[in-house]
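Of the protein chains in this complex, all but one are displayed in their positions.
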C-alpha cells in the first residue's frame, strides 16, 4: 500500500520502519529532515513537506507529540486535510485530546476523506519490535482495510468504537491509570522507606505477588532507585495527558478525583523545575513531603 | 512442632489445615466452637479457651479480623501473653495496626516470650492451597525456627525487618495499593462507560496489556460486571485498613494524599449503606457521581 | 461622556442605569432587545447592533456571561474591535478567562484602541445600588479617565496591575474563595447536623463570632435552610469559574488543590442534575455523602 508517515520521533520511527519491512511503500516526513533521511536509507521516500507525504498516499499516519503538533500538520493550506485525495484515510496514532480527534473527524468528512484514531500503548522498544498494542476506533469500512497495517505495527489491535475520538479517550484513560500506579507506589515507598524497609526489596515483594504487571515493574524500579533521568516519558507530557483526561471527563460529566490529585502533583513537579524528568519523579514529591531528602541514604 | 492456632475464619481455616497436613500437632481455638470441631475431625485438638490453645504450644498463631479481636485474645488474665510459656513464640498473621503490633512486641518481651509478625497476601483460596505470600518481621533467632511453618502455609516468605510491626506496615501498604487500583479503575471505567465503551472489553484491554496483574483481573472484572456481593473483602474492612495506613503515616510523618482520598470514598460508601459490599463497590460512587445509575443499561 | 454598554443582564442593567444617572450619554445593546428598550425609557439610546453601540462611543463596557458571549461581540466583522474608533476604550467587566482578557488586550492594541479590565464583586442588588467593588487593571493613562465612570458604578475601585488580565485573575480568585467558604460550610454543617445540632443555630454561632463576613452570612443561611432555588449564582457558572481559576493556575504554574476539590464537587453536582441550582447546593453533596437525605427532618 502507499503510505505516508508523519512524525519520526522515538515511537514513529519504529512504526514507520515496521511498515516498510512489511513491504509497503512509505513516504516519510519529519520537521527535522535528518530523521526522514535515515529512513530513506532503509527504502522509504523522504518528503520535504506534509503535502508531499500525502500526495500519492492511500493512508497517512500521524505520530506526533501533542495537539499543537497535530494541528500544525493537519490544518492550513498545505496540511493533511487540504492535501489528501478524496477517499483516502488519515490514521491518527498520537495521544491527542478527544476534542481535537473530533475536529479531525469532522474536517476529513467535510473533505470527503476518511479518518480513524489508533493510539498505541507501549514504549519505544515495543514500537521497534512491532509489539505495540493499538486501540482503534472508526467506521468498520474505514478500519477493515487498515488491518494489515495495524498488524505490521503491533501485536494486537482492540477496536473500541465507531467514533474515532473514543480511542483517544481510552488511550488517555490508560495514561491516567499508569500515573495512578506511579502516585500510589510513590506514597507506599515513602511510607515503608521511613520505616526502614529497603525500597528495592519492597518493590520486589509487590511485583512478585499481586502487582506482577509491567507498569509496576517499570515504575517500581525507577522509584526504588530514584532514577528519573533520562525520561522515558516526561512529567510535562504526563501533566498534559492528565489535563486531557480531565477535560474529557468534564465534557462527559464524569468527575475524576484521583486524576485531579495527579494533575496537582504533576503541576507541582513542573512548577518546581522537574518537568523534564520522567513522570515517575512524582516520587520525589512523596519523599520531599515526608521529609525524606533525595540525597537521603535510606 | 506443637502449635496453637487462634482464629478459624476463611483465612485461618486454610492455614491451620496446612499446618496439620505438614505433620504438626495443632491445637485450635475459635470463638464459635463449631469451626474448631470441624478441624478436630482432621486431626487437630479443639481447645475450649485461648489459654488451653497456648498451654503446651511452642508457637501460637493468631489470624483474626482486627485490632479489637487480637486485643481480646492477647491481653487479660487468660490471654495469650498470660498463658504462653517463657521462650515460646506468638506469630501474629492478622492485618492489625502498627501500633498494636508494637504493643504486642513489648508485652511478649516483658513476659520473656517471643513475637513475630507474619501477615499474608492472598485470598481464602490461596490460603487453602498453601499459596499465600508471607511478609515476616522479627529477630532472626525468632524467625529462623518458624521457616518450616511458613513454608507449610505459603509459597514464599519475605523478611522485611527485625522489628515485627514493620511487617504490618508493609501489609497495610499493600492493601492501600489494592484500594488505589480499585479507585483508579472505578474512575476510568465510569469515564469510558459514559463514552459508550463496553466495560468488560475495556477491562480486557487493560489486563491484556500494561495491567496484567491479579489485582486488575480480580477487581476489573467485578467493576465491569458491577458485582459487589458477596464481598470477598468488605468495604468496612477496607475503610479500617486505609485508616490504619493513614495512622501509620501520621506516626511516621508521611503524608499519603491518595490514601486520604480513598478513606473519604470508603467512608462515603459506608455512610450511604454499602459497608457490607465488596470494597470494589467504590465503583458505585464513581458511577453515581457521573450520573450513571447502577441500573443503567450501559 | 459617550458610553456604549453591551450586556443588560441582572448586573449590567444596574450598571448601565447608574452610568445614565450620573449624567453620561449611554447607548445600550442587548441580544434580547426588550431589555435595551426598557433602559431607553430612562434616557438611554437603544442600539440594534454591537457596531451601533460602539459607533460614537468614547468608552464601551461589556458585561456578559462568559468567554463565549464576550468573544461573540468582540471579534468578527461587526464586533467591538472592528467597530471602535482608534483611541477609544473597551472596559471588560465580565468574569472571563485570563487568556481571553489577554487576547482582547492584544487585539485592541493592534487596532490602535485601548483596553481595561474591571470585573466587579457584588450581587445584582449591589449593582443596582452602585455599591459594587471594582477590581481594575490597565495602563494608568487608560484607567485615569475612567475614574468617574467607575465611581458611578461602585463604592470603591482597586487598581491591581497595569496588565488588564490580572484583574480577571483576581476576580476568579475571589470566586474560588467564595466556593471554598461554601464547601467548608457544607462539610461542617453536615458534621454537626449528624450530631443533632440545629443547622441555623450553628450558622448563627459562626457568623456571630469569627466568620462575620457577608460570604458566611449569605451562604451559611442558604445551606442551613437548604434553599438552593432560585439560584443567585448557578452551580454551572461556579464550575466554569473554578475551571478558569485552575486554567490560570496551570498557566502560571500554581497548583491549587482546594480548587481541584471544588471542581470535582461542582462537576458532580452538574453531572447529577444540579447545574441550575445555586452554587451553595454543594451542600447537598456533603449531606448525601453523609447519608443525610435532603428530606431529613434534622
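In this document, chain identifiers A, B and C correspond to the written order of the chains, with residue numbering beginning at 1 in each.
Operating definition for what follows: contacts are C-beta pairs under 8 Å (C-beta built on N, C-alpha and C of every residue); 3 or more make two chains touch, one makes a residue touch a chain.
This is a predicted model, so every value here is computed, not measured.
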What shown chains come into contact with the chain that's not displayed?
A, B, C
Among B:33, B:102, B:124 or B:257, which residue is in touch with the absent chain?
B:257
With the missing chain put back, one of C:16, C:118 or C:178 would touch it. Which one?
C:178
Which subunit B residues touch the hidden chain?
243, 249-250, 253-257, 260-261, 263-264, 267-268, 270-271
In the whole complex, what residues of subunit C lie against the chain that is missing from view?
121, 133, 135, 156, 158, 160-161, 163, 166, 169-170, 173-174, 176-178, 180-181, 183-185, 187-188, 190-192, 194-198, 201-202, 204-206, 208-216, 245, 248-249, 252-259, 261, 286, 289-291
To test your reading of the contact rule: which positions on subunit A touch the chain that is missing from view?
268, 271-273, 288-291
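By definition in this document, only the chains that are shown with their structure count from here on.
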Counting shared numbers against all numbers at the contact of subunit A and subunit C, is it over half, same, or under half, different?
same
Rounded to a whole Å, what is the gap between the Cα centroids of subunit A and subunit B?
37
Inter-chain centre distance, subunit B versus subunit C - centres from mean C-alpha coordinates, in Å
52
For subunit A, jot down the residues that touch at least 2 other chains.
249, 253-257, 261
